[in-house]
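The other protein chains are all here in position, but one chain of the complex has been omitted.
Every chain is named by a letter (A, B and C) in the order it is written, and numbering of its residues begins at 1.
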Amino acid sequence: MTIQISVDLNADLGEGFGNYRAGNDPLVMKYISSANIACGFHAGDPPVILNTIRLAKEAGVAVGAHPGYPDMQGFGRRTIRMSRDELYAFVLYQTGALKSLAEALGTRLVHVKPHGALYNDAVGNTDIAAAIAEAVYDMDPELLVFGPPNSALENEALQRGLRFVIETFADRAYNSDGTLVPRGKKGAVIYDTEEVAERALAMVRENRIPVQGGGSLLVKPDTICIHGDNPAAVAIAERISQTLIENGVVIKPVI
Amino acid sequence: MTIQISVDLNADLGEGFGNYRAGNDPLVMKYISSANIACGFHAGDPPVILNTIRLAKEAGVAVGAHPGYPDMQGFGRRTIRMSRDELYAFVLYQTGALKSLAEALGTRLVHVKPHGALYNDAVGNTDIAAAIAEAVYDMDPELLVFGPPNSALENEALQRGLRFVIETFADRAYNSDGTLVPRGKKGAVIYDTEEVAERALAMVRENRIPVQGGGSLLVKPDTICIHGDNPAAVAIAERISQTLIENGVVIKPVI
Amino acid sequence: MTIQISVDLNADLGEGFGNYRAGNDPLVMKYISSANIACGFHAGDPPVILNTIRLAKEAGVAVGAHPGYPDMQGFGRRTIRMSRDELYAFVLYQTGALKSLAEALGTRLVHVKPHGALYNDAVGNTDIAAAIAEAVYDMDPELLVFGPPNSALENEALQRGLRFVIETFADRAYNSDGTLVPRGKKGAVIYDTEEVAERALAMVRENRIPVQGGGSLLVKPDTICIHGDNPAAVAIAERISQTLIENGVVIKPVI
Partner (left out) sequence: MTIQISVDLNADLGEGFGNYRAGNDPLVMKYISSANIACGFHAGDPPVILNTIRLAKEAGVAVGAHPGYPDMQGFGRRTIRMSRDELYAFVLYQTGALKSLAEALGTRLVHVKPHGALYNDAVGNTDIAAAIAEAVYDMDPELLVFGPPNSALENEALQRGLRFVIETFADRAYNSDGTLVPRGKKGAVIYDTEEVAERALAMVRENRIPVQGGGSLLVKPDTICIHGDNPAAVAIAERISQTLIENGVVIKPVI
């Protein structure tokens, strides 16, 4: 008897805005099991969001909200400092919009994953993590929260009885403390498709992430993030998917 | 035996934005039975919206979504031309955000009333009226639609089996064809508190609206709109409320 | 002795916004003599604008302002109705920002070309054309105004003593009344590179534009617009440029 190993693959989608295109959602959608859909504050707009939910539904991909700081020009990659109450309102609004849209289209919201600076801030900032977890809980206690292991967000989510989904990045280098090597630093993003696929497989099968400078972290990821906003995204998604499947890993939502 | 006459009083609330204040929501809330809450596209932002829903819940006032064209600088008073599909997405998003927020705060969304240019466009433009009605229906077929009598919006709402709530304006002058005298034209807005209250009473008891230039329209309003964004709003709301109550009219949501 | 024929080639550039890219400005810049730079209202942001002015200066390309309606989500392709005074303020602001930036970078603003719906509205709407012409004149009476022949904009510009630069489109089909076949209609945009180049040459040498359905318009273009926002833009720009040069036409700013 063999034990079936499975993992979720997620990607950030729905990041177009008006005339601006971003990523290649229909293609990426073929290889993932969960879509984090921008909610209109750091990227996305209502027609883009609706269309992305429709695509996810057709592809059998789980629909997630990807709330971010209100900053289109900065693509949600800058911290917009606000009080915990204000941030709670911003996350609740974005998550709520996605929830209603998913239901109106005959599907449902499965998870919430904060975007960009909000994601990073939720690693160590308790107030920010609490605002997010509280908003998710108040919206629907069945919602999953995606985030990094050992984070304030994990702690705040678990404290409220929310299910927390541990996420790792196959194409990002890690420091020995478990944080990501910041974009802009050398080697922060891994562009070699084969290497990214191998890292994904090692994460899933051996629960091991190589660390920049040597050594490795022990982490068991529930979901692996694939970036959809770079030209190689589709090729990387396809390669990771193939590598995992060929090695007997089932790709499916956490649910 | 007397027949109990009742009417709904509604006002547009939650129109602040960041540091900008608008109206005096807590005071107006005392005199109305339905609140149309701006959704963040022509006015409002998540903290303002949340706070306004809380105020409505505490005051026992029915919560409504007040979707508008995406145009903060123009306060939703300018038509933003879009395809029916795009408009459907914009209305669905705004209505959906309000629905989820209301539910997260332990109350529920009762009605939808389009704002400003979107309201005016829905009087005669079938495509626009259909986009709104379809979005409301897909969000929740139990939602009420507020709008002007004999409008395309009424027609599109009723066709889908939605309940349509006929709205009139106590402080706006009417043309003989039932349309409002446009803002900017002489006499378009009635500022005399007493006169506004008398008009409201005549509408409710006699189902009669005086027309600019003489004569009157026969309309039975289900709800009367009180504007909340002018300095006299509170005084007018109080006076209308008093006049109606003194004359035996019960002020309550349509529901 | 031969008479030297010359024409200006212009393109809309600087349309990126934050993380969103648009067009391939550095490549297109090699083939044009005038750049219409988005001003931040329908596209563009300050770093993008600055960078585009720098590119134009280095390439010896004339710097122009490309003001549009305030509508990022709609990319300036929708009319935002405003009073003449309001529109005057919006055009003055955008043109003024570009003028100051050009001067701060050691070059100068040469021309103004309205964008999208504002361009189209200025064909027949006297108020809109007058607001634009007045703003340009008040900013600097030496500025050139780019626009379509026989338009309200031409009339309003010339009335104020502004120099008007007649623009035609090599890749757009024309109706017999001189207006463009609207995007979305069949054959509105010509994608065949060779055909576009031949049309450009016919416009410059024979002052003739083929009309959809047969016949041709007689127009002497001072500048020909090359679109920079489609994938084939660079190939088309290169081909038009080559065809014109091979046929003895000099490509240079109007100045």
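Definition applied: contacts are C-beta pairs under 8 Å (C-beta built on N, C-alpha and C of every residue); 3 or more make two chains touch, one makes a residue touch a chain.
Keep in mind the model is a prediction, meaning the values are calculated, not measured.
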**Message:** Considering the complete complex, identify which of C:Val7, C:Ala35, C:Ile49 or C:Leu180 is in touch with the unshown chain.
**Reply:** C:Ile49
**Request:** Would you indicate which residue among C:Val110, C:Met139 or C:Ala173 is in contact with the undisplayed chain?
**Result:** C:Met139
**Fill in**
Which of B:Ala59, B:Met72 or B:Ile190 touches the missing chain? It is B:Met72
**Asked** Out of C:Ala104, C:Leu158 or C:Ile245, which is the one that touches the chain we can't see?
**Response** C:Ala104
**Fill in**
Residues of subunit A touching the missing chain are 70-71, 73-74, 78-82
**Request:** Go through subunit C and note every residue touching the omitted chain.
**Result:** 40, 46-47, 49-50, 85-86, 88-90, 92-93, 95-97, 99-101, 104-105, 135, 138-139
**Message:** Give me the subunit B residues in contact with the hidden chain, please.
**Reply:** 17-20, 22, 43, 45, 72-75, 77, 229
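Methods note: only the chains that are shown with their structure count from here on.
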**Complete:** When centres are defined as mean Cα positions, the distance from subunit A to subunit B in whole Å is 39
**Prompt:** Where the centres are mean C-alpha positions, what is the separation of subunit B from subunit C, in Å?
**Reply:** 43
**Fill in**
Going by residue number, subunit B touches two or more other chains at none
